[in-house]
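Complex shown without one protein chain; remaining protein chains in place.
Chains here go by letter, A, B and C, matching the order in which they are written, and residues are numbered from 1 within each.
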Amino acid sequence: MLQEYMILSIILFCIGVVGLISRRNIIVIYMSIELLLNAVNLSLVAISADMADASAQVMSIIIIAIAASEAALFMSLFVVLFKKKSSLDANIFDMLGSKR
Amino acid sequence: MQNEIIFAILALLTIVSSIVMISAHRPIDSALAFIVALICIAALFGLVNATFMFVVQIIIYAGAILSLILFIIMFLNIKDENLPDEKNKNWWLLGTSFIVAPFGLILIDLIIRSDITINRVPAEGFGNIKDVGLTLFSKWVLPFELVSILLLVALVGAVTLAKRES
Amino acid sequence: MSDSLILNILLLSPLLSATLIFLLNISISGVKQYIYTSLALAGSGISALLALYLSYFSYFENQVFTSHLFTWLSIEDFIVEVALKADALSSFMILFIAPVSFLIHVYASGYMNKDKSYGRFFAYFNLFIFFMFLLVLADNPIIMFIGWEGVGLTSYALIGFYFEDIKNTYAGNKAFIANRVGDFGFLSALMLLFLEIGSGGMSFDAILSNIGQIEAPMLSLIAFLLFVGAMGKSAQIPLFVWLPDAMAGPTPVSALIHAATMVTAGVYMVARFAPLYNLTFDVSLFIAYIGAFSALFAAIVATRQFDIKKILAYSTMSQLGFMFMALGVGAYSTALFHMFTHAFFKALLFMGAGAIIVAFHHKQDIRELRGIKESMPALFVMILIATLTISAIPPLSAFFSKDAIMSALYASGHAPLFLMAFTASLLTVFYMFRLVFVVFYSNTKQVGEANSKSMLYPMTVLTIFSIFAGLLNMPEIFGGNLNMSNWLDIADKKFIVTHFDELMLMSINTLAIIGVIFYTYKRYAYTNTIDKESEHTLVANKFYIDEIYSAVVVKPLYALSILFDKHISNNLIDNTIHNLALYYEKLGLLFSGFENGNVRNYALYMLVGAVSGFIYLYVLLRAAL
Partner (left out) sequence: MSTLSILIFLPIIAAIFLFFVRINIQIVKVIYMLVTSIILYVSLKLYVDFDPNAPMQFVEYKVWIYEYGINYFVGVDGVSLGIVMMNAILMPLVAVALYKQRDKHGYWIHLLFVQGGIMGAVLSLDLMLFYLFWEVMLLPIFFMIGLFGFGRKNFVTMKFNMYTILGSLMMLISILYIAVQYKEQFGVYSFSLYDLKNITLSSTQSILVFSGFMLAFAIKIPIFPFHTWLSETYRSAPTGAVIVMSALMAKLGTYAIWRFLFTLFNETSHAVAPYFIGLGLFGLIFFGISAMNQTHLKKMFALSSASHLSLIVVGFFIYDVYGLVGSSYLMVAHAISSAALFLMVGMLFERTKTHYIASLGGIAKVAPRFALFFAFFALSIVGVPLTAGFVAEVLIILGAFNYNIYIGFITATTILIAMLFMFKMISKVLFGEPNEVTKNFQDLRLHELFALVPLALLVLAMGIFPNYFIKNIEPTAQFYILEKEVPKNDK
């Protein structure tokens, strides 16, 4: 069972990465990040089951906690950014770049 | 055998809903697709007896986080003109997939080729609240406390961020 | 007094007085004029007295004075001592340099009277004498070269003395640059000389005794280069251009530096290296021809000049040409003898010209100075005597010296040289009497200011010298015994001329001269011929030599300068460098496009990198799996 779980986790992770990079909508980007975390969680839980050890599940609980706090921050960021530019386009927020 | 069939269905459902999630134009569609994916993942947790994880996944992800997302999407009242103009979205998706594909394929290849399963027989009550709780508060108590601090920080951060602008 | 002390005082007293005057002049304003005068006269007077003392012992007792001051340089074999040596030749040189300098000092104290730069003038003047003594008394050519350059430097300062008119300083620049071209040759020759035989010592004695060790071509090269130095200093073709312009300086300067002393340094130097030139006939002959061309060229140009000082300047160049002719055919003491007499009469002529210029408020054009005989009779007499002397009328001093040159040229068998010299000497008579007749014999009358006594007394002394200086080297034919030649004891070539030939030569020469005087009298005295002479002929414009030099040397140099600076440095090299920097910047812009602030793009780059690293690792490790 572990191998299948792992393969599924890899596929989900890849999909997450694709979404993360190719989409400009920040909400979708956020959800892609969550998908990455879920992919990792999936493999952790699978390993935990395979090894009959709860530690890996604890790790995924911690990851979920982190994801929750991330969610809180992201949501407030969405609000702030949307209020400022009234757009969800990630390309607008490029102040870090070297503008010519 | 039964488990394998359930797994195959769930896996397919997860992958399809994930793909829908990253390719949907409107965020609300994505979020709905994402809920499907998350619930499927929770089901996959349950399939390997991780009952506590199953519950947590449903409550926190599908319950709390996703509802928060939906709430925000509705709260912001996003209209079509607020959405980014993603003309080349599909090309981007395709291109990125081609870049990521080798990564995934190689990993899958490695997984298939190597024998990583241990198949230890779980004890009674594995994966329920008691088991996980004991591990959490004995072996992992320090990370747990740290995470609580992190949550506090995130809370304060979110409040200040949202408050400053309003 | 010990010998060396005398030499040292002789050398250093002008330097000391120059330094004192200089310090006074630069630090305190409003010093009384007589302080400068007494300092300057003390400096040159002491050395003049000592020079006479020195020459006396040298002449009668063949005494050689030496003095060793300190070691200038000592690196391996290159040992240069600052040593002074007054042998016969040096004593002979200071015998006329020091007294003439002193007399011109006295004269200058009158000429420069009330000038605001009185102190500065005498500081330079004494400094010049110091360098001239150093040049003449130095015991080795390197120290001589220092003196040689030093006189050039002071000459530069004195030509540009009235620096308010920038043209004067340009004349000074020209003089120094032309001199330096000569010095380039001189210095190169010295270096070669040292490398060939320098390990035997750099004193003149050592060099001249070792000179036989040098191979012929190198010896000729050295001799030629030395002569290049002489060309510059003694204003011979082709480096003569500075001398006419040098007349921009005050007249005492022209008298002392550009007539009597500095310009003769070239003659002295060639005479000093006589043993060298005796071994190099080709170079000697070259010298003789350069001298002949210079003499003839200068004489021709002088016939159409109007500036009284320019006429005298060309005359100086011409007379120097005579000396070089004599040097070239090997009659060294004859050349020196002419230099000796020339110093007196040419100084006298310049001082006379200066007296006229002062009297008539700095008018220098002979057309404006007509008919001044009555107002200054003493001056007229002295200038007339000097003119007769330069024309070589017997029994005045230059008669003996010029005649000796003529007979040496005649006996040497170089007919072209002799003919050129003869023509030049007749032209000399022509242009000198043209000057005299135009200025003094005229229908118009002018009255100028009276000259001060301090100007006239030195001239009187010089007049006496001009008349009698010839006695020093009376040829056998007049019952003399060539005292000076015997004293100097230079490796002269001996020319055998029969008494009949010599007498014939003299009489023809004298007759021709008298004929020319009459012709000139007819042409210029009490007539307006001079006003009809155009200023725009080829001759009056000095054959356009200055313009040719400017077109051939100066303008191409400036063009080259622009080429080097603007085109090569700026356009070629610097622009290449700037363009390199520019392209580098462009390349930077190309890459900065990647850094556009879109974090997901950064993630893409990261991903590409990670994936390619991943693939690489996979390929690498595939075998192990």
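Just so we're on the same page, contacts are C-beta pairs under 8 Å (C-beta built on N, C-alpha and C of every residue); 3 or more make two chains touch, one makes a residue touch a chain.
Note that the coordinates shown come from a computational prediction; the quantities given were computed from them, not determined experimentally.
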| item | value |
| --- | --- |
| Omitted chain's touching partners, listed by label | C |
| Among C:L5, C:L195 or C:V619, residue touching the chain not depicted | C:L195 |
| Sole residue of C:N443, C:N528, C:S561 or C:S592 that reaches the chain not shown, by the stated touch rule | C:S561 |
| Contact with the hidden chain (one of C:A51, C:L103 or C:L153) | C:L153 |
| For chain C, residues in touch with the removed chain | 26, 70-76, 78, 142, 145-147, 149-150, 153, 160, 163-166, 168-170, 173, 176-177, 180-181, 183-184, 187-188, 191-192, 194-195, 557-558, 560-562, 564-566, 568-570, 573-574, 577, 581 |
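The rule is short, and it goes like this: only the chains that are shown with their structure count from here on.
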| item | value |
| --- | --- |
| Whole-Å separation of chain centres (CA-atom averages), chain A against chain B | 7 |
| Distance between the centres, which are taken as Cα means, of chain C and chain A, whole angstrom | 97 |
| Per-residue multi-chain contacts in chain B, two or more chains | 96, 100, 103 |
| Residues of chain C touching at least two other chains | 604, 607 |
| Chain A residues within the chain B interface of the complex | 1-8, 10-19, 21-25, 27-28, 30-32, 34-35, 38, 41-42, 45-46, 48-52, 54-55, 57-62, 64-73, 75-80, 82-84, 86-91 |
| Contact set on chain B toward chain A in their complex | 3, 7, 11, 14-15, 18-19, 21-22, 24, 27, 30-31, 34, 37-38, 41, 44-45, 48-50, 52-53, 56-57, 60-61, 64-65, 68-69, 72-73, 75-76, 78, 82-86, 89, 92-93, 95-97, 100-101, 103-104, 107-108, 111-112, 116-123, 126-127, 131-132, 134-136, 139-140, 143-144, 147, 150-151, 153-155, 157-159, 161-162, 164-166 |
| In the complex, chain C residues that touch chain A | 589, 592, 595-600, 603-604, 607 |
